[in-house]
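One chain of protein is taken out of this complex; the other chains stay put.
Labels run A, B and C following the written order; every chain starts at residue 1.
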Amino acid sequence: MIRLQYQVELAYEIRSPAGADFIFNVHAAQTEQQSVVEEQLVLSQPAMPDLATDSATATRFMRLHANLGQLNLTYRATVDIAHHRSDPTILHEVPVRCMPLEVLPYVYPSRYCQSDRLLRMAFANFGHLYPGYSRVLAIQHWVQKHVTFTSNASNANTSAIDTLVEQVGVCRDFTHLMIAVCRALNIPARMVTGTDYGADPALGPPDFHAYVEVYLDDRWYLFDASGTGVPMGFLRLGTGRDAADVAFATIFGDVVTAAPSINVHALEGPELETPHHLHRRALDCRGHARAAGRLRFL
Amino acid sequence: MIRLQYQVELAYEIRSPAGADFIFNVHAAQTEQQSVVEEQLVLSQPAMPDLATDSATATRFMRLHANLGQLNLTYRATVDIAHHRSDPTILHEVPVRCMPLEVLPYVYPSRYCQSDRLLRMAFANFGHLYPGYSRVLAIQHWVQKHVTFTSNASNANTSAIDTLVEQVGVCRDFTHLMIAVCRALNIPARMVTGTDYGADPALGPPDFHAYVEVYLDDRWYLFDASGTGVPMGFLRLGTGRDAADVAFATIFGDVVTAAPSINVHALEGPELETPHHLHRRALDCRGHARAAGRLRFL
Amino acid sequence: MIRLQYQVELAYEIRSPAGADFIFNVHAAQTEQQSVVEEQLVLSQPAMPDLATDSATATRFMRLHANLGQLNLTYRATVDIAHHRSDPTILHEVPVRCMPLEVLPYVYPSRYCQSDRLLRMAFANFGHLYPGYSRVLAIQHWVQKHVTFTSNASNANTSAIDTLVEQVGVCRDFTHLMIAVCRALNIPARMVTGTDYGADPALGPPDFHAYVEVYLDDRWYLFDASGTGVPMGFLRLGTGRDAADVAFATIFGDVVTAAPSINVHALEGPELETPHHLHRRALDCRGHARAAGRLRFL
Partner (left out) sequence: MIRLQYQVELAYEIRSPAGADFIFNVHAAQTEQQSVVEEQLVLSQPAMPDLATDSATATRFMRLHANLGQLNLTYRATVDIAHHRSDPTILHEVPVRCMPLEVLPYVYPSRYCQSDRLLRMAFANFGHLYPGYSRVLAIQHWVQKHVTFTSNASNANTSAIDTLVEQVGVCRDFTHLMIAVCRALNIPARMVTGTDYGADPALGPPDFHAYVEVYLDDRWYLFDASGTGVPMGFLRLGTGRDAADVAFATIFGDVVTAAPSINVHALEGPELETPHHLHRRALDCRGHARAAGRLRFL
């Protein structure tokens, strides 16, 4: 078990006279492995946030309408995390005939994970491997070898196909490519957004992060597609098919966005050891926010 | 109210020695507007189908494992349909701040409806229109004017962007483009698959069809994006974000597929009048099946 | 030296009242390695063909205007071919600083060969190899291993990027991918269209074919990207950057096209031995024709 203190500060300048609508996903999820001990939300405007939790994924959404002017949002939470661990050697892939119905959509292609175009590629590279955890690990290693972590070489439109071709990207892009390859092999896979506590402090402060969950045996297992984080320190925010589902902020209106400020530190629990391979990487997983459209009416 | 007799016959030759898995969505949905009076399923193999209904969309899935050899499936149902009708002049778009949480995902981009790339186009063409039913109708008319119904000019990989550029396609492509434009304007939109009873018999037999539902006021309203069917005669099978969610058959394994045979006729109810503009169109909406991957083990 | 008798028959039904314009590239090229001993052109309409040869590539174009109705074209030629052969071990890549100016455009990306997107992929796969003939051969082998020859899985819009992702195609697609990878490594590469005499007769009759030329040392060398032909039996028609330059027929107007009929047989020269790997392949390289636009005015 690890207890993390997580805080995010967001700042927006709303320029539409009629204000703007926001859908945030910055709340820590509450799951069997992650419990929110205490949390606090501070808004600079007297907005009435509308909170909801998606029952299937535990993603917590906050919708609010902000008026013309400045909106500052600070959310902080104390979160206990006890990741489930299994003996990897006994984790099997689940044949389609045995998959729970609610898992099936994660085998289908989605906006950024066009697995339907990768059937042949996935089968050629991974079809001969023994199904199960080790095959998923082989996919993860292949993605890490295939793609070079590079800031500003991809954008909000970049999909798994682009990353396969151009071989550069950030954690979001690694995640999309790994998901697409898994689905092409009929292995359910989805995207998780969170924060990445535990990376070497020399790499810079903790940041938003995106990683993969794969369904094996009877539950979802976490894989860090980009290999830039320490899974034991991941704090879960959103869970969905791909980045289209789990932007940390979706903005409807004319809004100027400042860079988010994120802070995560451990209050209790084991010292996380940064894997050696992380020591010299420059990380930049910011930029998951998605601005969706202009405000439409008064 | 109209009572339809719907029957579909599917035939497959399974060539994988270990058999193949299927997920079908050929069952008539049961909704407030559509009730299944009686139904019957005949399989040529002693397979044990696994039936499930998605609670959010009422889509009914049937999963089954078939052995090496021939699989014939006949499903027939007697279905009562009473489409909800409203006075279009009073139907409003719903601002994001008022949208039910479960409707929000239908504003996000999906595999074949990349609405995030169409924000500017949608706003330029429809941003000045008064929000509501009439604006959605304007989008539908624009799609019908913009795209020419053409068989074999698109394929399973064709997306709304392709259809916008190349301006040809079948009902699936019209549907994807209309959905993408709606979402770009923050109007929730989704895909429905069904059958198209009521078109002029001279056009050929009834067929699978795909059309659009748009969320207005407090419920989903149906729009026939391709304008090739008679909405009063639509019988609903599946409902989802786009074609990735609602293939009538998803096949896992090495399988040869024959063309489906579909029959729909009215047992009771008003004679549907085929709109004049449908009389000279050649329709071909077949080909929604999606073959997903090879069977992996056994 | 080999002497080939080549004949092609094309048939079109022109439906535009004003007739249609055609640009053909079915004439055998005349180069240092290939000389046209005799040739004959028969047209079913009294059209006045306009013949021209591109001085840079030796591609011979025939432009003609045909009237409403049927147009049949038969071209036959007796052609002597003596392919240049070198000791591959001494063929070097040419550094950019030494490349003849007229060769440079073949390093740049083109319509179907988007080499600019493949820099990283090409460098990761082939950057460590010793430059020269052996590296080009490694690229060719990689393309043949990566892509599966499949008819009707690609179309006139398919580019090297699509083929890289989906890993299926015909000779045109193999050719585009190999060209794109070469250019990404700054190796000049271009497309040649021709016919493929010499493949096992069991595979079907000779057909149009597309293959690659790569600039090494001081001249262009031929590589059969798809590995479906016998290079010694290739008869050259057109040479260009990619399929956009060397369609065998470009049609301007409303025209119905019949499948071309091609015949090639040897009059003199060595028996060509079909490599063993060709014996069980099904070939289909037809379909290079490109219909460009509707006729514009009377």
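We adopt the following convention: a residue touches a chain if its C-beta (ideal position, glycine included) is under 8 Å from a C-beta of that chain, and two chains touch if they have at least 3 such contacts.
Here the structure is a predicted model, which is why all the values come from computation and not from measurement.
Trainee: Considering the full assembly, with which of the depicted chains is the omitted chain in contact?
Mentor: Even though it is not drawn, that chain still touches B, C.
Trainee: Touching the left-out chain: which of C:5, C:34, C:110 or C:144?
Mentor: Answer from the full complex: C:110 touches the omitted chain.
Trainee: Per the definition of touch given earlier, which of C:185, C:212, C:225 or C:255 contacts the omitted chain?
Mentor: Of these options, the touching residue for the absent chain is C:185.
Trainee: Among B:40, B:148 or B:257, which one touches the chain that has been omitted from the display?
Mentor: Touches the omitted chain: B:148.
Trainee: When the complex is taken as a whole, what residues of subunit B touch the one chain not shown?
Mentor: Interface with the chain not displayed, on the subunit B side: 117-118, 120-121, 124, 146, 148, 161, 164-168.
Trainee: Residue-wise, where is subunit C in contact with the chain that is not depicted?
Mentor: These residues of subunit C touch the chain that is not shown: 21, 23, 50, 52, 54, 61, 63-65, 93, 95-97, 101, 104-105, 107-111, 114, 116-117, 119, 122-123, 127, 131, 156-157, 184-186, 244-245, 252, 290, 292-294, 296-297.
In this text, only the chains that are shown with their structure count from here on.
Trainee: CA centre of subunit A versus CA centre of subunit B: separation in Å?
Mentor: For subunit A versus subunit B, the centre distance works out to 31 Å.
Trainee: How many angstrom lie between the CA centroids of subunit A and subunit C, rounded to a whole number?
Mentor: 46
Trainee: Centroid of subunit B to centroid of subunit C, CA atoms only: how many Å?
Mentor: Centre-to-centre distance between subunit B and subunit C: 42 Å.
Trainee: Would you give the residues of subunit B that are in contact with at least 2 other chains, written as numbers and ranges?
Mentor: Answer for subunit B, listing residues that touch two or more other chains: there are none.
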